[in-house]
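Here the complex is missing a single protein chain, while all its other protein chains stay put.
Let's look at subunit A:
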Amino acid sequence: MEILTFQDLKTTPDIIHEYTSFLKENNVPIIIDNGSYQCRVGWANSEAPILTFKNLLAKPRKERSKKETVEIPQLQIGNDIVNIEAVRFQLKTQFDRNVVTHFEAQERLFDYTFMHLGIDTENIVPHPIAITEAFLNPNSSRQLMSELLFECYSVPGVSYGIDGLYSYNYSDKPPRQDALIVSMGYHTIHIIPVLDGEIMFSNSRRMNIGGFHVVSFLHRMLQLKYPAHTNAITLSRAEELLHTICLIALDYRVELNKWMDPDYYETNTKRIQLPYTANVCTAGLTVEQQKERKKELARRLIEINARKREERLAEDEEKLQQLLEIQENDWNDYEQEKAFTEYQIKNYEDLQKNIAFLTSRIEKNKRKIAAAMNGEEIVEEPPIKQVKTNKFVFETEKALQTFVQNAKKKRQEILNRKAARKQRKQDMAKRRTAAGQERMRIISQLARKEKGNDDFGLRDEDWDIYKTISRDGADSDSETENEKLLELEEIIRTHEPSEEDDTFGPGEAHQLHIGVERYRAPELIFKPYMIGSSEAGLSEVIGYVLSLFNSDDQLRLASNIVLTGGLANLAGLQERVHSDLISIRPFKSFSAVSVLSNCTLSSWYGAKAWAHTDEFKKTLITRRDYDELGADYLRAHKSSNFYCPTPKEQLLDVDV
């Protein structure tokens, strides 16, 4: 069985690109696909986007307690964020759904963008900007974007367009006049009908569900499935899973029925290895190591003792030798006196006594050393004996089996008792259960005050009532019981090593088995009710949008349904949309669904192609337009929103 591993791709910080004199002198437009997931930036003459980063910034919190000492933490922007999971809770984006609302964050990201493009002109970014905006972007949002670009960066001109339309209008094949564009983004999915090259704004629809929802759905689902690995299952990993192993079922019901078959489950489940440290599983080895270490220590102690004994023996022998010499030598009195004082001996008898004492001590030491020599072998035995005592010797196989059965029974009893307590505790906590209601009844009875005849506490048994109403029940999981349980488990393990343990590899506990989830997560696009949203699913909305047109136009739209955006990369999406479409369209009517090539980046390439057209220059919003026609002004073109000046608010006051 193949086991997959997470790539855990890390971003590499962007380099600062060279700002060539060609770029500087020719006012080459900058193309920005400002998506709520990623931002892609490049020059109008670049082959591909030269900057691609997530539209995120991480602002570490200042520690309030020690204001003076702590240096101000570094603000990380875009690809500066190397390990996104480390700063997950500090991430900020300028987007609220698919609309830019937080312009301070947008300013930071523009700083990052222009800095890494290498722009070094003072107080000006002398390039027209082609930037994408949300479909039907609120005027106020565009106003702030223009304000930021014109007043902070002094750009000469801006052109706004819609990502999905850029990608349709400038894809490989020349665009047809009629299309139903399905632009699948990170937070929203837009269904945009185009007839005769005109965008039908009023009949477009936006689903507020996107890649983000699918990823978080998958993320949470796996966390709940593997509560032990909650922290190891990160959002980035869920995202990786979506990109690598998730696909869309042609018919979800049929797919689910297949998964009910255990064999199908076995062969189609993907196993993914979470990183783990192996030493978690080597608890048994450490016991061995501990024994080894103890033995080693004992051996060293014995060695030290032996050396000491030998030293003492040598010392004693030498002294004895000298004393014997004194005894044997026929010295004169003076010399004898001198020798005696040297050895602190009073007289001849004392000398005799000393010699006798020394000889006996030497004898003793010699015996001890001999014993120690044998002892070394003895010392090694006790640990082995200990192991043996754990495993009782049984006369017959049957006796062993009954013993193990007994242990198992006892263990089960303890487990049952535990489960019963737990159940009771749960029931107590809830109001509707019988146990809970009984508890409430007793409590209310206890609380009832009857004047005069309150004899509660006269008998000791009265107090037992508190045992019955306490949430823990009469007894709780006691220490001794837990110990007993461990002991029994140990016995069962030593006498009956289960086969399970042998096949259970060290990493197996750290594997994610992803089966139905492969289909279940992306199915969210078609069934938003899976996360409690009341919105219709993708196919239903497509059907709804088609129903807003007359049957001729319906046919024109249905025969050219185009999927684009990052989510359109999902395997099986095209087939699914087509099959759903066939089921809602009139019998045998023509319909076609296609996915744009390179749908993730196609809107950047589209915007780039747009910047090379003459219309781009014509519809460019200049600084003068900004000053004279209003900050939210937009000159419409075929890939853009339409412009309707914001009505004056005073009118509202008068009317209402």
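We adopt the following convention: a contact is a pair of C-beta atoms (placed from the backbone, for glycine too) under 8 Å apart; a residue touches a chain by one contact, two chains touch by 3 or more; residues count from 1.
Convention: contacts and distances are computed from a predicted model.
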Choices "YL1 nuclear protein C-terminal domain", "Translation initiation factor IF2/IF5 domain-containing protein", "ER membrane protein complex subunit 2" or "DNA polymerase" - which one is the UniProt name of the chain not shown: "YL1 nuclear protein C-terminal domain"
Of A:E104, A:E363 or A:E413, the one touching the omitted chain in the full complex: A:E104
Residue, one of A:P174, A:P227 or A:G457, that touches the chain absent here: A:P227
Candidate in contact with the missing chain, chosen from A:F22, A:F201, A:Y348 or A:F456: A:F201
Contact with the hidden chain (one of A:P138, A:P156, A:G507 or A:G572): A:P138
Touch criterion as defined above, residue of A:K173, A:R253 or A:R459 at the omitted chain: A:R253
Residue numbers in subunit A that touch the chain omitted from display: 72, 96-97, 99, 101-104, 107, 111, 114-115, 119-125, 134-141, 144, 147-148, 151-154, 201-202, 204-208, 217, 220-221, 223-225, 227, 253, 256, 259-260, 426, 430, 516-517, 519-520, 527-537, 540-541, 544, 644, 646-647, 649, 651-652, 655
